[in-house]
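Just one protein chain is left out here, and the rest sit where they should.
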Amino acid sequence: MVETGKRIAPYVFISPFLILFAIFGIFPILYSITISFFKWTLAGPQDFRGIQNYISLLTTDPFFIGSLKTTFILLVFGSLLQHVFAIPLAIVLNDQKVKGRGFFKVMYFLPYITSTVVIALVFNQLYEQNYGWFNFIIENWLGLEGVKWVQNPGAIKASIAIMVNWRFIGWNTIIYLAGLQSIDKVLYEAAEIDGATGFRKHWHVTVPLLLPIIFFAVSMSIIGGMQLFEEPFVLMKGYETMGGPSNAGLTSAYYLLGTGFNFNRFGKASAIAWILFAIIMAMTWMNKVVTDRLQR
Amino acid sequence: MKKLVFLLTVAVAAGLLFVGCSGKKEQTSAADMPVFDPEKEYVVSIGAYGDLEKAYKAVMDTEDFKSTFPNVTVEFQTADFGGHHSRLTTVLAAGEATNDIEALEVGYIAKFVEGGGLTNLAAAPFNGVEVGKDIVGFAMSNATTSDGSLVAMPVDIAPAVLFYRQSLVDEAGVSLENLESWDEFIEVGKELVADRDGDGEIDQFAIPNANEVAMTPLNGGKGGWFKDGKPLEPKEKFIEALTVVKEIREAGIDGDLGAWTGPWTQSFADGTVAATINGAWFGGALKTWIATDLSGDWRATRLPGNTLAALGGTYLSIPAEVPDEQKAVAWEVIKYLTTSSNAQLTTFETIDAFPALTTVFDDPIMNEPVEYFGGQKVRQLYADIAQEIPNAAVSEYDAAILSVFGNAITDVLVNDASVEESYQTALNSVLAIAD
Partner (left out) sequence: MDQKSSSLGRFGGKTILYAILMVFVFIFGFPFYYMFVLSTVPGTEVYRNPPHIFFKSSFFTNISALFDDIPFAINFFNSFGIATLATVTVIFFCTMGGFALAKYDFKWKKPIFVLMLSTMAIPPFLNIIPFFKMMIFFQWYGTWLPLIVPGMANAFGIILMTQFMQSSIPDALMDAARIDGLTEFGILTRIAFPLSRSGIAVLGIMTFINSWNNFLGALVMLPNINSTTLPVALSKLFMQMDGDRGGLMAGTVLAVVPLIFVFIAFNKQIISGLAAGSVKG
C-alpha cells in the first residue's frame, strides 16, 4: 500500500507542470519553430525559407555573430562576476555575530525592486559625460580624463556590466543566504569537532553543501545572461540605436527583439531565439557536468 | 537522436498545418459592410499614447461632438510611447485586434504601412482619399503603401523648425533667420559659442547635439530612403547629411548632450544652448515644463536652406481584425477627429499638436501672436512649412535603415569614421537586412 503510494506520488506531484505545459507551453513552441522557417512579417508568412534564416544568421548577417560576442562578454563580466561577490557576502551575513542582518538583507535587495524608470534616470545621470557623477569623480578626484560611458564602444560594455552587477548581486546574495540557512547546523558542528575552522571550514563544508544552490544560481545567471535585454536596451535607448556605436551594446536578445518588433522580421527573430536556445542548453549542460564532478 | 528528429518533424508538420489554416481576414466588400446607425448605442475603444487621450477626451467633451455622436461612448487604453507600439505590434502580429482605433506615431507607420494588419481606408466604403483631400499631402502619402492602400489617417503633424533664443542671439550680434545653407548656420553657430562664466570652459553652445541636424536633410527620416529600388540613393543626399553633421561637430558648436537626459533638458532653461531643431510640438514642451521661465525669449524659424522635414506626427488606424460593425463607427470617429475643425482645433489647444487639416490653417487662431514666442505668429509659420513638405514614399525597410543610418551618424561623430566609410558600412548592412 505504502509502496504504491510512493510510486505514483511523484507523478501526481509533477502532473500540474506537465498539464500546464501541454496546454500553454506547446503551442508557442510549435508556433515559433514554424515561423522560423519563413520570412514572416505583420502580414503573415511571405516566403518559405527552410533553414535559410538560420544559415544567413550564422554566416552573412552583419550583426548576429557580433551580438553573440557581446552577449558572452557581458555574461562573464555582468552575470557571472556577481557570484564572486555574492557568495562571500552571503557567508559573512550568515554569521551569527553580524547584527542587523535583516537591515542588510533589505538594502541589498533594493536594486532588484527599483523600477526601470528610476534606474534609467539614475544611471543616465551617472554616465553623462559632461555632468555625470562618475566622470565628476574621475576628473576632479582622480585627475583623469572622463570616460565616454555611453558612446565609446568599450565603455558601453563596462557600463552595462556595472548595471547588471548592481541589479543582481544582492539578489544572488539573498539566494545564497537562504541556501546557507537551510544547511543543517549539525553538519557544521561535526566539521568543527573534526578541527576545521574559519576559511577551511567554509571551503570544505559550506561550499560543497552549497553546490546544488550554486549550480542553480549559476545556471540562472547563464540563462539570464544569455538573454540579457533590459539593461542594454534602457541604456542605449531603444531598438533604433541597435546597441549604439559599433553595436557595442547589442546583445543577442536585443537583436532578437529589434528584428521582430522593429524590423518586422518575426521568422528571423524566431530563428535567433532557437539558436540561442541551443547555445544555452549546451552551456547549462556543461555547468551540470562541472558541478557534478565537483560534487564527488 | 532519431527520436529528436522525429519529434521535430512532427512539430514542423503540425506547424505547417497551422500556417496553412491561419488566413488573414479578407476585407469585407463595400456592399456587405454595415453602416453607422445613429440610433444605435456604440462603445468605441481607442489605443493611444502620451497626451492623445487627454486631447481626445477634450474633443469628446465639446458640444459639437456630443451632438454629432450622442450614441457613442469612447474608451481609452493608454500607455507610454514604447509600450503602446510594442503592444500594438504584438496584437497585430498575432492576427488579432483589441481596440477599434489604434494611434500610431509617424516613426512606426512605415512598418505597418507595408506590414499589413490595418484596414485599407482608401477602399469603399471608407473612401479615405476623398475624405482626406484637405489633409496635408505629405502626411497622407506617408500612410499610403506602394499599391495605393491608405492604412491610416493623419491627425496631427510636426513640421521641423529651428527654435532659438532671441536674447542669446542678440548678445552675439547675429541672426538665425533666413539662413541659406548649413555652412552659414555653422558660421553663425560659432558666434554663439561662449564661455559665460569665465572659467575657461565653454558652457554655451549653438545646439545641444549635432545629430539633431542629421535627419532633416532626409525628410526627418520618414521615407525617401530608396530610389528606383536601391537603398540609400541618391548617394549625394546621404553623404551631405553625414558631412554636415561632421562639420558641425568639428566646428565645436554643439554641446554633445544626450537627448532627454537631465543636462539636455536643463540646457534649454539655463542658457547652455541658444537653439535647437525639433518638431512644432517641442514649442509646447518648452512652454509647459522645460523652460517655463523663458517666456518671450524663444523664437521659431525655418531651417537653414529652407530644409523641409517632419519630426513627429500621429495617425489613426483601424486594425484589420476589428468586427465590421465596429469599423463603421470607428471610421466615423476617425473622420471626425481628422477632418472636423472643432476636433483639430481642440486638440491643438489642448496638447499643442499641430493640425494636419489644411482648412484649419485659415482659422484666426493660426494668426494669433503667441506670447511664449515673444508675440511671433509661430502657428502661421508651422502651417506654411507644413504645406511645402514634399511627399515621400515610405517602405517597410525604413525602420531597418533608420537604425543602421543612425549608427553611421554616431560613427562619424564619435568614432572619427570618414563619411565615405560610414556610408559604405551602412549600405552593406542595409542590403543584408533588407531581404
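Should a chain be cited, it is by its letter among A and B, assigned in written order, with residues numbered from 1 in that chain.
Note that in this section a residue touches a chain if its C-beta (ideal position, glycine included) is under 8 Å from a C-beta of that chain, and two chains touch if they have at least 3 such contacts.
All figures in this text were calculated on a predicted structure; none of them were measured in a lab.
Contact with the chain not shown here comes from a single listed residue; of A:F77, A:Y127, A:W149 or A:F215, that residue is A:F215. Listed residues B:Y164, B:W281 or B:W331: the one in touch with the omitted chain is B:W281. Of the listed residues A:Y108, A:Y127, A:W149 or A:Y239, the one in contact with the hidden chain in the full complex is A:Y108.
In the full complex, the hidden chain is touched by chain A at residues 2, 5-7, 9-14, 16-18, 20-21, 23-25, 27-29, 31-32, 89, 91-98, 102, 104-115, 117-119, 121-123, 125, 131, 166, 169-170, 174-175, 177-179, 181-186, 197-199, 201-202, 209, 212-213, 215-216, 219-220, 223, 227, 229, 253, 256-257, 260, 266, 269-270, 272-274, 276-277, 280-281, 284.
Of the residues in chain B, those that touch the hidden partner chain are 45, 50-51, 53-54, 75-81, 83, 86-87, 90-91, 93-96, 98-99, 260, 262-263, 265-266, 281, 284-285, 288-289, 292, 351-352.
Convention: only the chains that are shown with their structure count from here on.
Each chain gets a centre from the mean of its Cα atoms; for chain A and chain B, those two points are 35 Å apart. Of all residues in chain A, only 29-31, 33-35, 37-39, 41-45, 56, 60-63, 121, 124-125, 128-131, 148, 150-153, 238-242, 244-247, 258, 260-264, 266 touch chain B in the complex they form. Chain B contributes residues 8, 11-12, 14-16, 18-19, 22, 24, 82, 86, 89, 92-93, 95, 111-112, 114-117, 255-258, 261-263, 396, 399-400, 402-404, 406-407, 410-411, 414-415, 428-429, 432-433, 435 to its touches with chain A in the complex.
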